[in-house]
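A single protein chain has been omitted from the complex, and every remaining protein chain is retained in its original position.
Entry: chain A
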Amino acid sequence: MKKTMIGTAGLALVAMTVVATGCGAKNDANEAGANASGSAQTDNASGGNAAADVKKIIVGTGTQFPKVCFLDENGKLTGFDVELVKEVDKRLPGYEFEFQTLDFSNLLLSLETKKIDFVAHEMEQNPDRAAKYLFNKEAYAHWKTKIIVPKESKATFKNLDDLKGKKVLTTATSAEATLLETYNKSHDDAIKIVYTNGAANDTVSQLTSGRVDATLGADFTLSLIDPQGKLESVGDALEEADVQFVFRKDDPDEQKLADAVDGALKEIKDDGTLSKLSVQWLGADYTQK
């Protein structure tokens, strides 16, 4: 009986892989179709002018990141990343961007299966990620990750070593989680990592009730997750990360798009628009190294 079960499981895996590959192929076709009909429409509208070359790009983002990509009180998608992408779009006449909002962990899968063309979600680069995805060259923000503790605890953690034996809360798919895991790998699992998926929005209550001792976060996110000011960041910057857009790897069209975005981003940086956006949405200029 055991043998048959393993057999069945193996068969299932093969079946799923086939289905997955099948899906990929179908999306290709769909996308090609959509693109063709898209340009045909533009053709009609503009009477076959140069505007026919405008390429539609689907930009993947989320709605759960306050001030970065979120729905405002009118239900309109906005935020630092969203407004920046709009600014890039303005400067790229050859492309027309359209937003598609998805769950964070589905963004990258959707990128791979060509449902979206690039991701704008304050994505930090790391070597593992760079091996699988294409990042554009110009970073549009720089994060300093710090330790965050409840104010009343008066804790004075300086660095990750001080967190040994402490419970540290983190979101499962975040760059902070990677940071903690990397530390634990070389330090015998010294930090007790408590994972969350963020759905309950209970970071503040977990910290203030003493369930966990600390969490990690980028310096500007503190005021976003904790508008009442019950938390504070302490210690040195644990990591400085570059934030970039994420594209599909090994795809010439995507490389072209990434280069175009880089060009526009450089302009936006040079004329001060990027810093202005950062101050407007994030409260300070986080675009300089």
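By definition in this document, a residue touches a chain if its C-beta (ideal position, glycine included) is under 8 Å from a C-beta of that chain, and two chains touch if they have at least 3 such contacts; residues count from 1.
What we mean here is this: contacts and distances are computed from a predicted model.
K.L.:
UniProt names the one chain left off this complex as which of "Molybdopterin synthase catalytic subunit", "Cadmium-translocating P-type ATPase", "ABC transporter permease subunit" or "Nitrogenase molybdenum-iron protein alpha chain"?
P.N.:
"ABC transporter permease subunit"
K.L.:
In the complete assembly, which of A:Asp89, A:Glu112 or A:Asp285 touches the absent chain?
P.N.:
Missing-chain contact among the listed residues: A:Glu112.
K.L.:
Looking at A:Asn126, A:Ser223 or A:Gln255, which makes contact with the chain not pictured?
P.N.:
A:Asn126
K.L.:
Would you mind spotting which of A:Thr145, A:Thr196, A:Ser233 or A:Thr287 touches the chain that isn't drawn?
P.N.:
A:Thr196
K.L.:
For the chain left off this view, which of A:Thr78, A:Gln206 or A:Ser223 is in contact with it?
P.N.:
Residue touching the absent chain, from the options given: A:Gln206.
K.L.:
Which residues does chain A use to touch the chain missing from this display?
P.N.:
Answer for chain A: residues 1, 5, 8-9, 12-13, 16-17, 20-21, 24, 105-106, 108-109, 112-114, 126, 128-129, 131-133, 169, 172-174, 177-178, 181-182, 194-197, 199-200, 202, 205-206, 209-211 touch the chain left out.
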